[in-house]
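Inspection log for the structure reproduced underneath, given as structure tokens.
As you look at this complex, bear in mind that one protein chain is not there, while each of the others sits in place.
Showing subunit A:
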């Protein structure tokens, strides 16, 4: 499995009203790229364009893989809502992708991933019986099990407490190594920990932030991580 990079150029609009752009953005192959920006600038739309779920959005330009082949079938998406199916238990939800493709699904792998996100004891509960953080971890487990070269994450850790968030970030960084990850977030601390590359999205476009720090995942309490977090926060304040 060779992960392609992602490229996006052009501008997007909804019903004729401009949404963002023009932008020129690239997420390098096999790397973790964080797309950081305030709410409402169109970060989620960027993800949806790569996922092939443009909906009412029209893109004047191009969004796709750097190798030129279609992205369909090579992408896993974790949306902002957990999108767990209420009539399936957690195990059934984690195995949903295989079931939708008409395969049996690897139950051992699913149980292993549930163990790693700390939901083993909840495998046979329905989503309604879980807390918000547990639901988000179930959605993360479903995304990680999809085993796709390109992984699109939309605020995947937003509902987690600080401790669980750090654990899930480390787990995701380990399991998604060498895949192309595009991670949308509004949290500078998260971007500072996880990004090989960090791009700042504002109303006037998407700009890369120069990084000199060590490769991710960076320790959440290291001086370099905290200083990067501060610098990103500063840029966010100035961009707004």
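Here is the rule we use: a contact is a pair of C-beta atoms (placed from the backbone, for glycine too) under 8 Å apart; a residue touches a chain by one contact, two chains touch by 3 or more; residues count from 1.
What we mean here is this: contacts and distances are computed from a predicted model.
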| item | value |
| --- | --- |
| Omitted chain, identified by the protein name its UniProt record gives, among "ATP synthase gamma chain", "Anti-sigma factor NepR domain-containing protein", "ABC transporter permease subunit" or "LAO/AO transport system kinase" | "ABC transporter permease subunit" |
| Hidden-chain contact residue, picked from the options A:19, A:49, A:79 or A:189 | A:79 |
| Touching residues on subunit A - with respect to the absent chain | 48, 51-53, 55, 72-73, 75-77, 79, 81, 83, 85-87, 96-97, 99-102, 126, 128-129, 146 |
